[in-house]
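Here it is, the structure, as C-alpha cells.
As you look at this complex, bear in mind that one protein chain is not there, while each of the others sits in place.
Each chain gets a letter, A and B, in the order it is written, and its residues are counted from 1.
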Amino acid sequence: MSLAVTERNAPFLLTGPALLVFLGLVIVPLGMTVLLSFYDWGQYKGIVPEFTLKNWIEVFTDSYFFEIFMRTFRIAILVTLAAIVIGVPEAYILNRMSPAWRSAFLLVIIGPLLVSVVARTLGWALLLGSTGLVNQGLISLGVIATPLEFMFTETGVVIALIHVLIPFMILAVWASLQRLDPQIENAALSLGAGRVTIWRRVILPQIVPGILSGSIIVFALAASAFASPAIIGGRRLKVASTLAYDEFLNTLNWPLGAAVATLLLVALVLITVGSNRLIERRYAQVFE
Amino acid sequence: MSHLVLDGLTKRFGGFTAVDAMNLSVENLSVERGEFVSLLGPSGCGKTTTLQMIAGFVDVDHGGIRLDGADLVSVAPNKRGLGIVFQSYALFPHMTVAENIAFGLEMRDIAKADRDRQTLAAMELVGLKGFADRYPRRMSGGQQQRVALARALVIKPALLLLDEPLSNLDAKLREEMQSELRQIQRSVGTTTILVTHDQHEAMALSDRIVLMNQGRIEQIGAPDQVYDHPASAFVASFLGKTNVLSGTGDGQGTATIGDLVLPLPGAGKGPLQLAVRPERLTFAAAGEPGLEARILARVFQGTHWLLTADSAAGALTLMRGNDGAAVPSEGETVRLRFSAADAALLPAGVAA
Partner (left out) sequence: MRRNGPLALIFHGLFVVFMLAPLLIVCVVAFTPEGYLSLPTRGPSLRWFRAILDYPEFIRAFRDSLWLAALSSTIAIGLAVPAALAIARYRFPGREAITALFMSPLMVPHVVLGIAFLRFFTQIGISGSFVGLVLSHVIVVIPFALRLVLAASYGIDRRIEHAAVSLGAGTATVFRRVTLPLILPGVVSGWLLAAINSFDEVTMTVFIASPATVTLPVRMFLYIQDNIDPLIAAVSACLIAMTAILLFALDRLFGLDRLFVGSGKG
C-alpha cells in the first residue's frame, strides 16, 4: 500500500494539513497584498490591476508618511526602553520572592494579558483624560496647575503600550533569571563582590539574552500595535497601523494601504530577524 | 588555640511545613589549622546549614563562629575571605576559566600582572593548564569542578568550604577527584570543611568526621575511630553495614550473646545491644563456643561472599572472603564468633 504510514512519509502526512492551510491562508493572501500595492487606484475608477510604482513612490517621498513611520519607530523604541528599565528590576524582584507571593503577583502581571486590549486601553483613556484620575491627582497634590495633555499625544500612547507589553519583557527576563545557578550570587559574594558588582558583573551579563529577546518582542508588538494608538492617539496622532486602517476602511485606497502594510511587515521582519541573528552570533559560545 | 571554633551554634527553622521545622544546634566544634574535617549525615541533618552559616549565607540565631579567635558572625559574607566550592560549582558561565579564577583577585584590587600570574599558578595546581580561554559550559563536570576549586583557592582563603563538591561526578571520576582533592589540600595546607552525605567520601578524605543527625552532632572522631567505635546505633548503621546483636549483661563486666561469653567492661545488668561489623564475624571452630545462625541467602560479590543469616540475637549479615574455602549454602546452620574488641556497646534505650 502506498498510503501506509512509514517513517519516511510520516512527517509530511502529519504536517500536510496545516501546511496546506498555511499556503492557502497565509502565503497566498500575503502575496496578493504585496501585488495589490503595485496596482493603480482612483477616486472614481477604484482598483485597477495595472502595474504601477506610484504607491511606493508616494510612501517613500511624501513627508506625511515619513513622519508617521518615524513616529511609529520612536514610540516603539520608547516603549522598549521603558519596558527594560521597569521590567528587568521587576523580574529580579519577582524572582527573589517566596513561591507563594511570586505566583500571586504572577497573576497580577500575566492577568492583564488575558484581558482584551480594548478594555485595558479604555482604562488608560479614563485615567489620562483631562479630567482623568492622573490629572486630578496631580492638580490636587499641587504638582501642576493645568491638566497635562495625555490623550492624543505620544506620551499617552507610550504609557498605554508599556502597560500592554511589559508582561512580555518580564516573562522573558524571568525565564533567563530562572536559568541562573541559584548559588551564583553566593559564589560572587564569597569571592568578595558587593551588591552592585554582583549585579553588573555576574547577573546582568547572564540575563542580557533574555532582555534582548524580550526587547525584540516588545519592539515588534509596539511597532505594529493598533488598538491602543487608535484609542489614545485618535485620528490626529497616526501610526503605521492606524494609517493602513484609514487607507483601507475610510479613504478606500487599498493599493496605498497595501503598500504601507507591506513596508511595515518588511521593516519589522528585517529588524527582528536581523537582531535575532546578531544575538545568536554574539552569545553562541557562552550560551548553548 | 583552635583555628575555627563553632560554639553553641543554633538555628531555628519555623517553616510552614513540618518538614522544614528543624532546630539545628552545633554544641562545640573546634577545627585545627590545616585540618580536613567532614560534616557527614543524611539529608536534612543540618550539615549544609552549618556550612552556610560559616559562609554567612544563612543568619545565625545564637552562638558564635570564631576564626583565629576573631568573631566571624558579624562580618559580611563578602568580607569573610572564605573559599567555597558549591555543589553546582556556580561558575560564571559568561566568563572564561581564567576570568572565573581571576574574579576574586579582581575584587581584592590585585594588579593585573599579579592577577595573571596567580591565576596561572592556580590553574596549574588543579591541572587545568591551557584551558584559560574555555567557557565553563564547554567543559566536562570534572573540569568544571577543578575550575571551581581553583577559583576558591586562588584568593588564599583562611578556610576552604566544600559543599558536596563531588556529588555531580560519576563514580570513577569521583574516586580520582577524591585522591586529587586530598593531595591538593595537603599541598596548600588550607583548613577545609567538607559537607557530604557520602560516607566513603568522608572516610577517604577527612582527618576527622563530624557525624550529624537531625540537627545535632552524634559523634566526632577520626574515620577509623568512628567506624570501629560508633557512639550510637545511628552512627553504627549510617557508617557502613553493621549488625546490632542483643544479649544480656550480668552487671559484672560480662555479656552473653547466644553461647558466647565476652568480657565487656561497662556493660550493665540486663538486656544490652552490641554493634558488630559483618567483616568481624568469623566461623567458630568445632567445639568452640559460638552464636548459632542459619544461613538465609548468599550473594557472590567477586572479592567476597555476602551472607545473610538468622540467629537468636537477631538478623545478621556477614562477609566471607573469596579465598577458595567452602562457603556455607542456604539453609545450613553455622556457629559464629567475634572478640570483645570487635564489638561496640551501644547506649541503652537507643534502637537502631
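Everything that follows uses one rule, which is that a contact is a pair of C-beta atoms (placed from the backbone, for glycine too) under 8 Å apart; a residue touches a chain by one contact, two chains touch by 3 or more.
In this text the structure is predicted, and so the values were computed from the model without any measurement.
Asks: Taking the whole complex into account, name the chains on display that the unshown chain touches.
Replies: Spelled out, the missing chain touches these shown chains: A.
Asks: From the list A:L171, A:A187, A:V202 or A:L237, pick the residue that touches the absent chain.
Replies: A:L171
Asks: Tell me which of A:L53, A:M97 or A:I144 is the one touching the absent chain.
Replies: Once the missing chain is taken into account, the touching residue is A:M97.
Asks: Going by the contact rule already stated, which one of A:M70, A:I110 or A:I144 would touch the omitted chain in the full complex?
Replies: Going through A:M70, A:I110 or A:I144 one by one, A:I110 is the residue touching the chain not shown.
Asks: At which residues does subunit A meet the chain that is not included here?
Replies: 5, 7, 10-15, 17-19, 21-22, 25-26, 28-30, 32-33, 36, 86, 89-90, 93-94, 96-97, 103, 105-127, 129, 131, 133, 160, 163, 166-168, 171-172, 174-175, 182, 185, 213-214, 216-217, 220-221, 223-227, 230-231, 240-241, 244-245, 248-249, 254, 257-258, 261-262, 264-265, 268-269, 272
In this text, only the chains that are shown with their structure count from here on.
Asks: Can you compute the centre-to-centre distance for subunit A and subunit B, using the mean CA position of each chain? Integer Å is fine.
Replies: Each chain's C-alpha centroid was found; their separation is 55 Å.
Asks: Which subunit A residues qualify as touching subunit B in the complex?
Replies: 181-184, 186-194, 197, 201-202, 205-206, 285-288
Asks: Sort out for me which residues of subunit B touch subunit A in the complex.
Replies: 55-57, 77-84, 86-94, 103-104, 107-108, 135, 137-138, 151-152, 155
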